[in-house]
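Just one protein chain is left out here, and the rest sit where they should.
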Amino acid sequence: MPSAPNETLLTVEIKMLSPESLKRIDRELDKYPPDQKQSATMSALRIAQEEKGWLASETIEFVAEYLGLPAIAVYEVASFYNMYDLAPVGAKKITVCTNLPCALSGGVHAADYIKKKLGIDFNETTADGCFTLKEGECMGACGDAPVLLVNNHRMCSWMTEAKIDQLLADLQK
Amino acid sequence: MTDQGIILSGLDGDRTWRLADYVKRGGYDALKKIIAEKIPADQIIGEVKKSALRGRGGAGFPTGLKWSFMPRAFPGAKYLACNSDEGEPGTFKDRDILRYNPHTVIEGMIIAGYAMGCERGYNYIHGEIFEVYDRFEEALQEAREAGLLGRNILGSDFCFDLFAHHGYGAYICGEETALLESIEGKKGQPRFKPPFPASFGLYGKPTTINNTETFASIPFIIREGGDAFLALGKPNNGGTKLFSVSGHVNKPGNYEIPLGTPFSTLLEMAGGMRGGRKLKAVIPGGSSAPVLTGAAMMDCTMDYDSISKAGSMLGSGAVIVMDESTCMVKALERLSYFYFEESCGQCTPCREGTGWLYRVVHRIESGLGRPDDLDLLNSVTANIMGRTICALGDAASMPVQSFIKHFGDEFAFHIEHKKCLVPKEVQYEGSKIYVA
Partner (left out) sequence: MLEIEIDGKQLQVPDGSTVMEAANQVGAYVPHFCYHKKLSIAANCRMCLVQVEKAPKPLPACATPVTNGMKVWTHSEQAVKAQKGVMEFLLINHPLDCPICDQGGECQLQDLSVGYGAGQSRYQEEKRVVANKDLGPLVSTDMTRCINCTRCVRFTSEIAGLMELGQAFRGEHAEIMTFVEKTVDTELSGNIIDLCPVGALTSKPFRFDARAWEMSRRKSVSPHDSLGSNLIVQVKHDTVKRVLPLENEAINECWLSDKDRFSYEALTAGERLAKPMVKQGGQWLETDWSTALEYVVNGLRSIQADHGKDSVGALVSPHSTLEEMYLVQSLMRGIGSDNVDFRLRQVDFSNDGKMAGAPWLGMPIAETGTLDRLLVVGSFFRKDHPLLAQRVRQGIKKGLKLSAINSAFDDWQMPVANTLCVAPSGMAAALLAVLKALVEVTGKDAGPAFTDALQGVSASSEARAIAESLASGRRAAVWLGNAAVQHGAAATLHAISQEIAQLAGARFGVIGEAANSVGGYIAGAIPFGSEGHGKNAVQMLTQGLKGYVLFNLEAELDTAFGNQAAEMIGKAEMVALCTPFKSAKALEYADVLLPIAPFTETAGVFVNTEGRAQSFHPVVKALGDSRPGWKVLRVIGEMLGVQGFDFDKVEEVRKRVLDADGLVADVRLDNTVRIDSVAVEKGKGGIERVSDVSIYAADALVRRAPALQATKDAEQPKARMSAATLGRLGIQSGSSVRVGGVVVLDALEDKGVADNCVRIAGGHALTASLGALFGEISVERV
């Protein structure tokens, strides 16, 4: 069938994401009305990032084509939300909340301690590519301060120095 | 957690987040009652109005009234959204509700969908609590399999489906219209109102947005009646409320207490002041609420009206407790940084003003403050407040104004002496903030 004019003339390199990731994106798409594919942008980017580690331009472009959106619309989203990484990060990204409620219970101290242990500052990656450290905003877990996230999804609570030592050791394995 | 509550009490069973445990606790009885007795929508909304339930997301808007705004006769899709984008510094109650009692939110939303004629709902969950998002997805699956969601719920002709949508690191998505934009797969930039979501919401369709805790209160109201809920609190402040207590207390955590409970009682429940130090200041309703002095706070009861009379807001019920080891300039600096960092960048006063505020507070903190900086801060906040698209502009301004109002001498000291009034060692003892 001759194509409709609105179909993009570029051919999508379907190999960009694994079939499993695509299946997961499709499942997200099912949550929204069929004419609202854009709604799956956030989860599609998240799934892509889980697979690739970070969101390269080509990955964003792929997600855009997969959802039938202008690439810049998807880039707007990827650059708006803090948990997407537009540059490579270490194998383990650690995000520490330093916001006021956490700070009052040692959040800043926890971050300082990790910085000292890993020898890096916020937004830096250890030389071995193992760890990246980020400063986070309120995670909605202030009662458990200090709290930190490992690779966006795993939350660690009450991070005393001893627990940080243990965590870093575990993550390095 | 206490047993005074209706949301987080009685959660002592095994895996309380599972459907089986919820049902054991009387879960879904309210829904079943509605379906069995074919209770009319109006009656449900009436019951919610009677309960004097006020929105738990921050603004405290009467929930029953909000529900009655939905155009009932509107043909076509209508939506429901649950706001679990808890990102207001100090607030961590919705996480616990979803972690330990997700089905009460699901049931509350189904009932809301029934009452307002919505076919679909979304729960927007803060990205940073992704494990909770996963758990909520499981709960949804359980509910779907039990015929509690989807087509012909419990054999009736009522259909309602519910899905989870996650955030990914943007505080502003807690603002209800930014949240809708985000569900639509866009940047979370708030919309100008009017039109309000009740007429132009998700995908341009009528939509009602409520906080997680608001929905979680619904099953009780329907099961036990609006009056019973109201009786738990005090007039115009119905029910119990979750308070997230953080900061310099011995037992930070969530406490569910009747509205109207004295602050001192809450403080006691939270184990009292850490290290026995003196209470200096409290932000009673999340970081956006004006700070109050410890003394003023000790005179308050925990309800919308009392806190408002004291000059602040009950907000989301996040109680940030600060003792005498706190440097108020440093505390404000961190909050100002937060609003600067989280401004969506859409409207001029907030995009430009939050950065300005932060930079001035920062320079005061770092000993570079100037004599007229406090006037400047007050003037910049005045130029932000009331002139932005959403309330983040106000939220960024109120802390600045209130910190200067109540702790002005500490700021003046900083400007004059280029150092904290509270000695560094004392600060370190209190919060371990600064390794000297």
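Couple of notes before you dig in:
Think of it as A and B in the order they're written, each chain with its own count starting at 1.
FYI, a contact is a pair of C-beta atoms (placed from the backbone, for glycine too) under 8 Å apart; a residue touches a chain by one contact, two chains touch by 3 or more.
Here the structure is a predicted model, which is why all the values come from computation and not from measurement.
Only one residue from B:6, B:81 or B:170 touches the chain missing from this view: B:170.
Only one residue in the set B:84, B:343, B:402 or B:431 touches the chain that does not appear here, and it is B:343. Screening A:70, A:88 or A:119 for touch with the missing chain picks out A:70.
The missing chain, though absent from the display, is touched by one residue of B:277, B:351 or B:419; that residue is B:351. Along chain A, the points of touch with the absent chain fall at residues 2-9, 11, 57, 60-61, 64, 70-73, 75-76, 79-80.
Mapped onto chain B, the interface with the missing chain covers residues 170, 172, 187, 192, 194, 340-349, 351-356, 359, 376, 382-383, 385-389.
In this section, only the chains that are shown with their structure count from here on.
Look at where the CA atoms of chain A average out and do the same for chain B: the two points lie 24 Å apart. Residues 31-33, 36-43, 45-46, 67, 69, 73, 76-77, 80-84, 98-106, 108-109, 112, 136-145, 149, 152-155 of chain A touch chain B in their complex. Residues of chain B touching chain A in their complex: 77, 86-92, 94-95, 122, 126-131, 163-171, 182-188, 203, 244-248, 252-254, 287, 318, 320-322, 326, 331, 334-335, 338, 341-342, 344, 430-435.
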